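Everything below concerns the one structure shown next.
The other protein chains are all here in position, but one chain of the complex has been omitted.
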Amino acid sequence: MKILIVYDSKTGNTERMAYAVAEGAKQVEGVEVAVKRVEDAKLEDLLDADGIIIGSPTRYGQMSAKIKDLIERTIEIHGKLEGKVGAAFTSSGGIGTGAETTLLSIIEAMLIHGMIIQGISEDKHYGAIAVEEPKEEEQQN
Amino acid sequence: MKILIVYDSKTGNTERMAYAVAEGAKQVEGVEVAVKRVEDAKLEDLLDADGIIIGSPTRYGQMSAKIKDLIERTIEIHGKLEGKVGAAFTSSGGIGTGAETTLLSIIEAMLIHGMIIQGISEDKHYGAIAVEEPKEEEQQN
Amino acid sequence: MKILIVYDSKTGNTERMAYAVAEGAKQVEGVEVAVKRVEDAKLEDLLDADGIIIGSPTRYGQMSAKIKDLIERTIEIHGKLEGKVGAAFTSSGGIGTGAETTLLSIIEAMLIHGMIIQGISEDKHYGAIAVEEPKEEEQQN
Partner (left out) sequence: MKILIVYDSKTGNTERMAYAVAEGAKQVEGVEVAVKRVEDAKLEDLLDADGIIIGSPTRYGQMSAKIKDLIERTIEIHGKLEGKVGAAFTSSGGIGTGAETTLLSIIEAMLIHGMIIQGISEDKHYGAIAVEEPKEEEQQN
(Lines give C-alpha, C1' and ligand atoms only; values in the text may rest on other atoms or scores of the structure.)
Protein backbone atom coordinates (compact mmCIF):
# COMPACT_ATOMS: atom_id res chain seq x y z
CA MET A 1 0.00 0.00 0.00
CA LYS A 2 1.36 3.37 -1.07
CA ILE A 3 0.71 6.43 1.09
CA LEU A 4 1.40 9.90 -0.25
CA ILE A 5 1.74 12.75 2.23
CA VAL A 6 1.44 16.18 0.66
CA TYR A 7 1.99 19.26 2.79
CA ASP A 8 2.37 23.00 2.63
CA SER A 9 4.50 24.72 5.22
CA LYS A 10 6.05 28.12 5.70
CA THR A 11 7.44 28.15 9.24
CA GLY A 12 8.16 24.41 9.33
CA ASN A 13 5.40 23.36 11.75
CA THR A 14 3.29 21.55 9.18
CA GLU A 15 6.44 20.05 7.67
CA ARG A 16 7.42 18.57 11.04
CA MET A 17 3.93 17.09 11.33
CA ALA A 18 4.25 15.61 7.83
CA TYR A 19 7.41 13.74 8.77
CA ALA A 20 5.92 12.59 12.08
CA VAL A 21 2.85 11.25 10.25
CA ALA A 22 5.19 9.52 7.77
CA GLU A 23 7.12 7.88 10.62
CA GLY A 24 3.88 6.55 12.06
CA ALA A 25 2.66 5.23 8.71
CA LYS A 26 6.00 3.45 8.06
CA GLN A 27 5.49 1.33 11.17
CA VAL A 28 2.65 -0.47 9.42
CA GLU A 29 3.95 -3.49 7.54
CA GLY A 30 3.63 -3.35 3.80
CA VAL A 31 3.14 0.40 3.72
CA GLU A 32 5.35 2.51 1.50
CA VAL A 33 5.34 6.24 2.30
CA ALA A 34 6.30 9.23 0.16
CA VAL A 35 6.36 12.80 1.49
CA LYS A 36 6.12 15.73 -0.91
CA ARG A 37 5.91 19.47 -0.55
CA VAL A 38 2.81 20.71 -2.34
CA GLU A 39 4.99 22.50 -4.90
CA ASP A 40 6.51 19.17 -5.90
CA ALA A 41 3.33 17.06 -5.93
CA LYS A 42 2.19 16.01 -9.38
CA LEU A 43 -1.17 14.60 -10.41
CA GLU A 44 0.53 11.28 -11.18
CA ASP A 45 1.69 11.13 -7.57
CA LEU A 46 -1.92 11.30 -6.46
CA LEU A 47 -3.04 8.72 -9.02
CA ASP A 48 -0.24 6.42 -7.98
CA ALA A 49 -1.09 6.44 -4.25
CA ASP A 50 -3.62 4.23 -2.46
CA GLY A 51 -3.91 6.69 0.40
CA ILE A 52 -3.48 10.47 0.28
CA ILE A 53 -2.83 12.48 3.43
CA ILE A 54 -2.87 16.25 3.08
CA GLY A 55 -1.38 18.62 5.61
CA SER A 56 -1.96 22.34 5.61
CA PRO A 57 -1.33 25.19 7.97
CA THR A 58 -4.56 26.65 9.34
CA ARG A 59 -4.99 29.79 7.27
CA TYR A 60 -8.17 31.75 7.72
CA GLY A 61 -10.09 28.60 8.55
CA GLN A 62 -9.30 26.68 5.38
CA MET A 63 -6.53 24.81 3.63
CA SER A 64 -3.80 27.06 2.24
CA ALA A 65 -4.10 28.56 -1.24
CA LYS A 66 -1.22 26.37 -2.43
CA ILE A 67 -3.00 23.19 -1.30
CA LYS A 68 -6.22 24.53 -2.82
CA ASP A 69 -4.43 25.15 -6.09
CA LEU A 70 -3.30 21.51 -6.19
CA ILE A 71 -6.87 20.39 -5.40
CA GLU A 72 -8.19 22.47 -8.29
CA ARG A 73 -5.71 21.00 -10.72
CA THR A 74 -7.11 17.55 -9.82
CA ILE A 75 -10.19 18.41 -11.89
CA GLU A 76 -8.17 16.87 -14.75
CA ILE A 77 -8.25 13.51 -12.99
CA HIS A 78 -11.73 13.88 -11.48
CA GLY A 79 -13.23 10.45 -10.86
CA LYS A 80 -9.86 8.72 -10.77
CA LEU A 81 -9.22 9.27 -7.06
CA GLU A 82 -12.51 7.54 -6.24
CA GLY A 83 -12.15 4.90 -3.57
CA LYS A 84 -8.73 6.06 -2.41
CA VAL A 85 -8.33 6.62 1.31
CA GLY A 86 -7.86 10.21 2.50
CA ALA A 87 -6.90 12.01 5.69
CA ALA A 88 -5.94 15.52 6.76
CA PHE A 89 -3.77 17.22 9.36
CA THR A 90 -3.11 20.84 10.26
CA SER A 91 -0.87 23.08 12.28
CA SER A 92 -2.69 25.88 14.03
CA GLY A 93 -1.77 28.98 15.98
CA GLY A 94 -4.24 28.40 18.79
CA ILE A 95 -7.46 26.81 19.94
CA GLY A 96 -10.63 27.78 18.16
CA THR A 97 -8.66 29.52 15.45
CA GLY A 98 -9.90 27.49 12.50
CA ALA A 99 -8.09 24.14 12.76
CA GLU A 100 -11.29 22.09 12.57
CA THR A 101 -12.70 24.01 9.63
CA THR A 102 -9.32 23.65 7.88
CA LEU A 103 -9.42 19.87 8.29
CA LEU A 104 -13.00 19.81 7.06
CA SER A 105 -12.10 21.91 4.00
CA ILE A 106 -9.67 19.15 3.00
CA ILE A 107 -12.08 16.35 3.92
CA GLU A 108 -14.87 17.98 1.87
CA ALA A 109 -12.63 18.19 -1.21
CA MET A 110 -11.74 14.52 -0.74
CA LEU A 111 -15.42 13.53 -0.44
CA ILE A 112 -16.10 15.42 -3.68
CA HIS A 113 -13.48 13.16 -5.25
CA GLY A 114 -15.34 10.10 -3.97
CA MET A 115 -12.52 9.34 -1.56
CA ILE A 116 -12.93 7.40 1.69
CA ILE A 117 -12.42 9.14 5.04
CA GLN A 118 -12.32 7.53 8.45
CA GLY A 119 -12.83 9.67 11.52
CA ILE A 120 -11.03 9.17 14.83
CA SER A 121 -13.18 8.20 17.81
CA GLU A 122 -10.61 9.26 20.42
CA ASP A 123 -9.60 12.92 20.43
CA LYS A 124 -8.86 15.08 17.36
CA HIS A 125 -11.78 13.52 15.54
CA TYR A 126 -11.34 15.13 12.13
CA GLY A 127 -7.55 14.70 11.87
CA ALA A 128 -4.34 15.58 13.68
CA ILE A 129 -3.92 19.15 14.92
CA ALA A 130 -0.71 20.61 16.30
CA VAL A 131 -1.30 23.76 18.29
CA GLU A 132 1.59 26.16 18.55
CA GLU A 133 1.63 28.94 21.08
CA PRO A 134 -0.61 31.70 19.76
CA LYS A 135 1.69 34.36 18.41
CA GLU A 136 1.18 37.56 16.54
CA GLU A 137 1.89 35.69 13.35
CA GLU A 138 -0.55 32.98 14.30
CA GLN A 139 -2.14 32.74 10.89
CA GLN A 140 1.22 32.15 9.21
CA ASN A 141 2.16 28.62 10.27
CA MET B 1 -23.63 -7.14 5.21
CA LYS B 2 -26.32 -5.43 7.27
CA ILE B 3 -27.38 -1.90 6.41
CA LEU B 4 -29.50 0.11 8.81
CA ILE B 5 -31.35 3.14 7.49
CA VAL B 6 -32.56 5.49 10.21
CA TYR B 7 -34.68 8.47 9.27
CA ASP B 8 -36.76 11.28 10.70
CA SER B 9 -39.69 12.59 8.72
CA LYS B 10 -42.69 14.76 9.34
CA THR B 11 -44.24 15.39 5.93
CA GLY B 12 -43.13 12.06 4.46
CA ASN B 13 -40.43 13.38 2.08
CA THR B 14 -37.49 12.00 4.01
CA GLU B 15 -39.42 8.76 4.59
CA ARG B 16 -39.89 8.31 0.86
CA MET B 17 -36.16 8.85 0.37
CA ALA B 18 -35.42 6.27 3.07
CA TYR B 19 -37.41 3.60 1.24
CA ALA B 20 -35.86 4.54 -2.11
CA VAL B 21 -32.37 4.26 -0.60
CA ALA B 22 -33.38 0.89 0.89
CA GLU B 23 -34.58 -0.34 -2.53
CA GLY B 24 -31.23 0.62 -4.04
CA ALA B 25 -29.23 -1.07 -1.28
CA LYS B 26 -31.26 -4.29 -1.61
CA GLN B 27 -30.10 -4.67 -5.21
CA VAL B 28 -26.61 -5.42 -3.96
CA GLU B 29 -26.16 -9.15 -3.39
CA GLY B 30 -25.60 -10.22 0.17
CA VAL B 31 -26.93 -6.97 1.60
CA GLU B 32 -29.65 -7.09 4.22
CA VAL B 33 -31.48 -3.80 4.79
CA ALA B 34 -33.52 -2.58 7.75
CA VAL B 35 -35.38 0.74 7.77
CA LYS B 36 -36.31 2.39 11.07
CA ARG B 37 -37.92 5.63 12.09
CA VAL B 38 -35.61 7.46 14.49
CA GLU B 39 -38.14 6.98 17.30
CA ASP B 40 -37.83 3.21 16.90
CA ALA B 41 -34.04 2.98 16.47
CA LYS B 42 -32.22 1.44 19.41
CA LEU B 43 -28.51 1.52 20.18
CA GLU B 44 -28.38 -2.24 19.57
CA ASP B 45 -29.67 -1.63 16.04
CA LEU B 46 -26.67 0.61 15.40
CA LEU B 47 -24.24 -1.87 16.98
CA ASP B 48 -25.72 -4.66 14.93
CA ALA B 49 -25.31 -2.95 11.55
CA ASP B 50 -22.22 -2.92 9.34
CA GLY B 51 -23.39 0.22 7.58
CA ILE B 52 -25.52 3.05 8.97
CA ILE B 53 -27.33 5.49 6.71
CA ILE B 54 -29.03 8.42 8.39
CA GLY B 55 -31.68 10.54 6.73
CA SER B 56 -32.92 13.83 8.11
CA PRO B 57 -35.02 16.67 6.86
CA THR B 58 -32.99 19.86 6.41
CA ARG B 59 -33.90 21.86 9.49
CA TYR B 60 -32.06 25.10 10.07
CA GLY B 61 -28.98 23.75 8.35
CA GLN B 62 -28.48 20.69 10.54
CA MET B 63 -29.89 17.26 11.25
CA SER B 64 -33.21 17.30 13.08
CA ALA B 65 -33.33 17.43 16.88
CA LYS B 66 -34.71 13.90 16.94
CA ILE B 67 -31.77 12.56 14.93
CA LYS B 68 -29.43 14.61 17.12
CA ASP B 69 -30.99 13.11 20.21
CA LEU B 70 -30.26 9.59 18.91
CA ILE B 71 -26.68 10.65 18.10
CA GLU B 72 -26.23 11.92 21.66
CA ARG B 73 -27.50 8.70 23.16
CA THR B 74 -24.72 6.89 21.23
CA ILE B 75 -22.24 8.30 23.76
CA GLU B 76 -23.03 5.10 25.66
CA ILE B 77 -21.55 3.03 22.85
CA HIS B 78 -18.80 5.49 21.89
CA GLY B 79 -15.92 3.64 20.24
CA LYS B 80 -18.08 0.69 19.23
CA LEU B 81 -19.24 2.16 15.91
CA GLU B 82 -15.62 2.59 14.84
CA GLY B 83 -14.94 1.24 11.38
CA LYS B 84 -18.60 0.98 10.41
CA VAL B 85 -19.55 2.58 7.11
CA GLY B 86 -21.76 5.68 7.23
CA ALA B 87 -23.74 7.82 4.82
CA ALA B 88 -26.33 10.58 4.97
CA PHE B 89 -29.28 11.86 2.96
CA THR B 90 -31.64 14.79 3.35
CA SER B 91 -34.84 16.28 2.07
CA SER B 92 -34.71 20.02 1.60
CA GLY B 93 -37.14 22.80 0.82
CA GLY B 94 -34.97 24.48 -1.79
CA ILE B 95 -31.49 25.10 -3.13
CA GLY B 96 -28.99 26.74 -0.84
CA THR B 97 -31.30 26.27 2.12
CA GLY B 98 -29.00 24.16 4.24
CA ALA B 99 -29.04 20.69 2.66
CA GLU B 100 -25.25 20.47 2.39
CA THR B 101 -24.64 21.62 5.95
CA THR B 102 -27.28 19.15 7.13
CA LEU B 103 -25.46 16.27 5.42
CA LEU B 104 -22.16 17.48 6.88
CA SER B 105 -23.65 17.67 10.38
CA ILE B 106 -24.41 13.94 10.11
CA ILE B 107 -21.05 13.13 8.50
CA GLU B 108 -19.19 15.03 11.24
CA ALA B 109 -20.97 13.05 13.95
CA MET B 110 -20.08 9.83 12.13
CA LEU B 111 -16.41 10.86 11.84
CA ILE B 112 -16.40 11.57 15.59
CA HIS B 113 -17.50 7.95 16.01
CA GLY B 114 -14.54 6.80 13.89
CA MET B 115 -16.87 5.70 11.14
CA ILE B 116 -15.92 5.49 7.46
CA ILE B 117 -17.48 7.84 4.91
CA GLN B 118 -17.14 7.71 1.16
CA GLY B 119 -17.97 10.77 -0.89
CA ILE B 120 -19.62 10.70 -4.31
CA SER B 121 -17.55 11.97 -7.22
CA GLU B 122 -20.54 12.55 -9.51
CA ASP B 123 -23.14 15.06 -8.33
CA LYS B 124 -24.53 15.37 -4.76
CA HIS B 125 -21.07 14.82 -3.36
CA TYR B 126 -21.89 14.71 0.35
CA GLY B 127 -25.01 12.49 0.10
CA ALA B 128 -28.40 12.34 -1.58
CA ILE B 129 -30.56 15.48 -1.52
CA ALA B 130 -34.20 15.66 -2.56
CA VAL B 131 -35.36 19.18 -3.24
CA GLU B 132 -39.04 19.88 -2.88
CA GLU B 133 -40.60 23.01 -4.21
CA PRO B 134 -39.85 25.80 -1.73
CA LYS B 135 -43.02 26.36 0.25
CA GLU B 136 -43.92 28.44 3.21
CA GLU B 137 -43.36 25.40 5.39
CA GLU B 138 -40.01 24.77 3.76
CA GLN B 139 -38.18 24.07 6.99
CA GLN B 140 -40.70 21.45 8.00
CA ASN B 141 -39.97 18.53 5.67
CA MET C 1 -30.40 46.86 24.40
CA LYS C 2 -31.62 43.48 25.63
CA ILE C 3 -29.33 40.46 25.45
CA LEU C 4 -30.70 36.98 25.99
CA ILE C 5 -28.27 34.19 26.82
CA VAL C 6 -29.70 30.71 26.33
CA TYR C 7 -27.64 27.69 27.32
CA ASP C 8 -27.79 23.95 27.76
CA SER C 9 -25.58 22.34 30.37
CA LYS C 10 -25.33 18.98 32.05
CA THR C 11 -22.09 19.08 34.04
CA GLY C 12 -22.21 22.83 34.68
CA ASN C 13 -19.35 23.87 32.38
CA THR C 14 -21.52 25.58 29.80
CA GLU C 15 -23.60 27.10 32.61
CA ARG C 16 -20.51 28.69 34.13
CA MET C 17 -19.63 30.11 30.73
CA ALA C 18 -23.15 31.49 30.37
CA TYR C 19 -22.84 33.47 33.61
CA ALA C 20 -19.34 34.66 32.69
CA VAL C 21 -20.61 35.89 29.32
CA ALA C 22 -23.50 37.59 31.14
CA GLU C 23 -21.07 39.35 33.51
CA GLY C 24 -19.12 40.64 30.55
CA ALA C 25 -22.21 41.87 28.74
CA LYS C 26 -23.50 43.68 31.83
CA GLN C 27 -20.39 45.87 31.85
CA VAL C 28 -21.64 47.58 28.71
CA GLU C 29 -23.79 50.58 29.58
CA GLY C 30 -27.40 50.34 28.58
CA VAL C 31 -27.31 46.60 28.19
CA GLU C 32 -29.84 44.46 30.01
CA VAL C 33 -29.00 40.77 30.24
CA ALA C 34 -31.20 37.74 30.85
CA VAL C 35 -29.84 34.21 31.25
CA LYS C 36 -32.09 31.22 30.65
CA ARG C 37 -31.63 27.48 30.60
CA VAL C 38 -32.80 26.13 27.25
CA GLU C 39 -35.68 24.30 28.97
CA ASP C 40 -37.01 27.65 30.22
CA ALA C 41 -36.50 29.70 27.04
CA LYS C 42 -39.71 30.66 25.26
CA LEU C 43 -40.13 31.96 21.74
CA GLU C 44 -41.27 35.30 23.19
CA ASP C 45 -37.94 35.57 24.99
CA LEU C 46 -36.18 35.34 21.64
CA LEU C 47 -38.56 37.83 20.01
CA ASP C 48 -38.08 40.21 22.90
CA ALA C 49 -34.27 40.28 22.73
CA ASP C 50 -32.09 42.48 20.52
CA GLY C 51 -29.20 40.09 20.81
CA ILE C 52 -29.29 36.31 21.29
CA ILE C 53 -26.28 34.39 22.55
CA ILE C 54 -26.55 30.62 22.53
CA GLY C 55 -24.27 28.33 24.52
CA SER C 56 -24.10 24.60 24.03
CA PRO C 57 -21.83 21.82 25.13
CA THR C 58 -19.88 20.33 22.23
CA ARG C 59 -21.76 17.15 21.50
CA TYR C 60 -20.71 15.12 18.49
CA GLY C 61 -19.60 18.26 16.71
CA GLN C 62 -22.93 20.12 16.87
CA MET C 63 -25.18 21.99 19.24
CA SER C 64 -26.98 19.77 21.73
CA ALA C 65 -30.31 18.17 20.84
CA LYS C 66 -32.05 20.40 23.39
CA ILE C 67 -30.68 23.56 21.78
CA LYS C 68 -31.57 22.12 18.36
CA ASP C 69 -35.09 21.45 19.55
CA LEU C 70 -35.47 25.12 20.56
CA ILE C 71 -34.06 26.18 17.17
CA GLU C 72 -36.64 24.02 15.40
CA ARG C 73 -39.50 25.48 17.36
CA THR C 74 -38.42 28.93 16.06
CA ILE C 75 -39.91 27.94 12.69
CA GLU C 76 -43.10 29.46 14.13
CA ILE C 77 -41.42 32.86 14.30
CA HIS C 78 -39.30 32.46 11.15
CA GLY C 79 -38.50 35.89 9.71
CA LYS C 80 -39.04 37.68 13.00
CA LEU C 81 -35.51 37.23 14.30
CA GLU C 82 -34.14 38.91 11.18
CA GLY C 83 -31.62 41.62 11.95
CA LYS C 84 -31.08 40.55 15.54
CA VAL C 85 -27.48 40.09 16.62
CA GLY C 86 -26.33 36.55 17.38
CA ALA C 87 -23.34 34.83 18.94
CA ALA C 88 -22.37 31.37 20.16
CA PHE C 89 -20.17 29.77 22.80
CA THR C 90 -19.35 26.20 23.70
CA SER C 91 -17.71 24.05 26.31
CA SER C 92 -15.62 21.26 24.90
CA GLY C 93 -13.80 18.21 26.23
CA GLY C 94 -10.62 18.81 24.28
CA ILE C 95 -8.93 20.38 21.27
CA GLY C 96 -10.08 19.30 17.86
CA THR C 97 -13.07 17.53 19.36
CA GLY C 98 -15.78 19.48 17.58
CA ALA C 99 -15.93 22.86 19.32
CA GLU C 100 -15.57 24.84 16.09
CA THR C 101 -18.17 22.83 14.23
CA THR C 102 -20.50 23.20 17.22
CA LEU C 103 -20.17 27.00 17.11
CA LEU C 104 -20.73 26.95 13.36
CA SER C 105 -23.86 24.80 13.75
CA ILE C 106 -25.33 27.58 15.89
CA ILE C 107 -24.06 30.34 13.61
CA GLU C 108 -25.53 28.62 10.54
CA ALA C 109 -28.95 28.38 12.20
CA MET C 110 -28.73 32.07 13.07
CA LEU C 111 -27.79 33.00 9.50
CA ILE C 112 -30.81 31.02 8.28
CA HIS C 113 -32.88 33.30 10.53
CA GLY C 114 -31.33 36.36 8.87
CA MET C 115 -29.50 37.24 12.04
CA ILE C 116 -26.27 39.24 12.19
CA ILE C 117 -23.02 37.59 13.32
CA GLN C 118 -19.72 39.28 13.99
CA GLY C 119 -16.57 37.19 14.10
CA ILE C 120 -13.66 37.82 16.45
CA SER C 121 -10.36 38.81 14.85
CA GLU C 122 -8.24 37.87 17.86
CA ASP C 123 -8.33 34.21 18.95
CA LYS C 124 -11.44 31.99 19.16
CA HIS C 125 -12.74 33.46 15.94
CA TYR C 126 -16.15 31.77 15.80
CA GLY C 127 -17.09 32.28 19.47
CA ALA C 128 -15.86 31.51 22.98
CA ILE C 129 -14.64 27.98 23.70
CA ALA C 130 -13.83 26.60 27.14
CA VAL C 131 -11.72 23.50 26.99
CA GLU C 132 -11.93 21.16 29.93
CA GLU C 133 -9.39 18.44 30.46
CA PRO C 134 -10.25 15.60 28.09
CA LYS C 135 -11.94 12.96 30.19
CA GLU C 136 -13.69 9.73 29.45
CA GLU C 137 -16.96 11.57 29.57
CA GLU C 138 -15.64 14.22 27.20
CA GLN C 139 -18.72 14.34 25.05
CA GLN C 140 -20.96 14.96 28.02
CA ASN C 141 -20.18 18.53 29.05
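Chains: A, B and C, in written order; residue numbering restarts at 1 for each.
Simple rule for what comes next: a contact is a pair of C-beta atoms (placed from the backbone, for glycine too) under 8 Å apart; a residue touches a chain by one contact, two chains touch by 3 or more.
Values in this document were obtained by computation on a predicted structure and should not be read as measured data.
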Which residue of C:Ile54, C:Ile112 or C:Val131 touches the chain not shown here
C:Ile112
In the whole complex, of C:Glu32, C:Asp50 or C:Glu82, the residue touching the missing chain would be C:Glu82
Give the residue, chosen from B:Glu29, B:Glu44, B:Glu76 or B:Asp123, that touches the chain omitted from the document.
B:Asp123
Residue list for chain A contacting the dropped chain reads 59-66, 68-69, 71-72, 74-75, 78, 97-98, 101, 105, 108-109, 111-113, 139-140
Tell me where the left-out chain touches chain B, residue by residue.
61, 94-101, 103-104, 123-129, 131, 134
Residues of chain C in contact with the chain not shown
78-79, 81-83, 104, 107-108, 110-122, 125-126
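Just so we're on the same page, only the chains that are shown with their structure count from here on.
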Which chain has its C-alpha centroid at the greatest distance from the C-alpha centroid of chain C?
A
CA centre of chain A versus CA centre of chain C: separation in Å?
31
Separation of chain A from chain B, taking each centre as the mean of its C-alpha atoms, in whole Å:
27
Per the C-alpha means, the centres of chain B and chain C lie apart by a whole-Å value of 25
What parts of chain B, by residue number, touch at least two of the other chains?
78, 108, 111-113
